[in-house]
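Down below is the structure, laid out as structure tokens.
For this view, one protein chain was removed and the others were kept in their places.
So, subunit A:
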Amino acid sequence: MKHWIRLNLIALSRTLGAMARAPLTSLLNLLVIGIAAAFPLGFYLLIASAQSVTAHLPVEPQLSVYLRTSVGTPEVEALKQKLKADPRLLNSRFVSKEEALKQMQAGLGGTDLLAGLTDNPLPDAFVLTARTDVPAEQLEALKSELSTQSAVEQVQLDSAWAHRLQQLIAAGIALLQVVVVLLAVALVLITGNAIRLQIVIRRDEIEVAKLIGATDAFIRRPFVYFAALQGILGGLLACGIVAGARSWLNPSVLALAQSYGQPFSLARPDWLLAAITLAVTTVLCLVGALIAVSRHLRQFR
């Protein structure tokens, strides 16, 4: 056990020695790994931020149907029944003009809006919630259908942007999966290539070491250490890049979101995510190294 630890310490010092002998190459390689890993990480955080927005938004598209002031109760009842029977709607709610006024006053902090007015100017209305699986064209059809009703003054289709955002997020997640797979392959190839180059550079050392009694494990160890180190440092760099980019972008995003009245802020990479990133980059770099080592160390006897 002590001997094994000693052999690994020797490998680590040989690895650091090799890195110190080619600091620029090691640093460039680290940058490539860090940037490559920063892409999926940043992309993931963007999607996570968008998801947190949709979480507290109604997903179902809504229609507001404002009635003419001249409409009598029987007509309202008839419309109510008709809307209840419509298969495209999830539910319908009648909002009387008194209720609408109350809501509005509450929203404005209890100001008496009727001061100076003889009458409530707001119309009676229905607030309709459509089913999520109703396509946009059918909603448009529903809207014009309702507009032709004699009792109806105006129909407003609240754009189904939350729904669209969700679909956008779903597309984003699919894209993220593609990006992750591609960059995972890239990381394996990048490390594999770096290791291959190192084997070429250190071929004399490898040859001599094998001739004087080095085991395959002894030869392999520094390269595996090198890859692990690059994976860990590259993962850290990726977290740093993403955290830096976030604090750079977040103020303008916050300002933009506020102008839409949305509490949107970019997510911050937390410790768990950082740990996962480090683990993934390390494993990928190790895979690349092991492939390169097993392919290119065969030439030595």
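One rule holds for everything that comes next: a contact is a pair of C-beta atoms (placed from the backbone, for glycine too) under 8 Å apart; a residue touches a chain by one contact, two chains touch by 3 or more; residues count from 1.
Convention: contacts and distances are computed from a predicted model.
**Student:** Match the chain absent from this complex view to the correct UniProt protein name in "Dihydrothymine dehydrogenase", "Sarcosine oxidase gamma subunit", "Molybdopterin synthase catalytic subunit" or "Cell division ATP-binding protein FtsE".
**Tutor:** "Cell division ATP-binding protein FtsE"
**Student:** Of A:24, A:85 or A:212, which residue touches the hidden chain?
**Tutor:** Looking across A:24, A:85 or A:212, the contact with the absent chain belongs to A:212.
**Student:** Taking the full complex into account, what residues of subunit A touch the chain not shown?
**Tutor:** Interface with the chain not displayed, on the subunit A side: 3, 6-7, 10, 14, 21, 204-205, 207-216, 218, 301.
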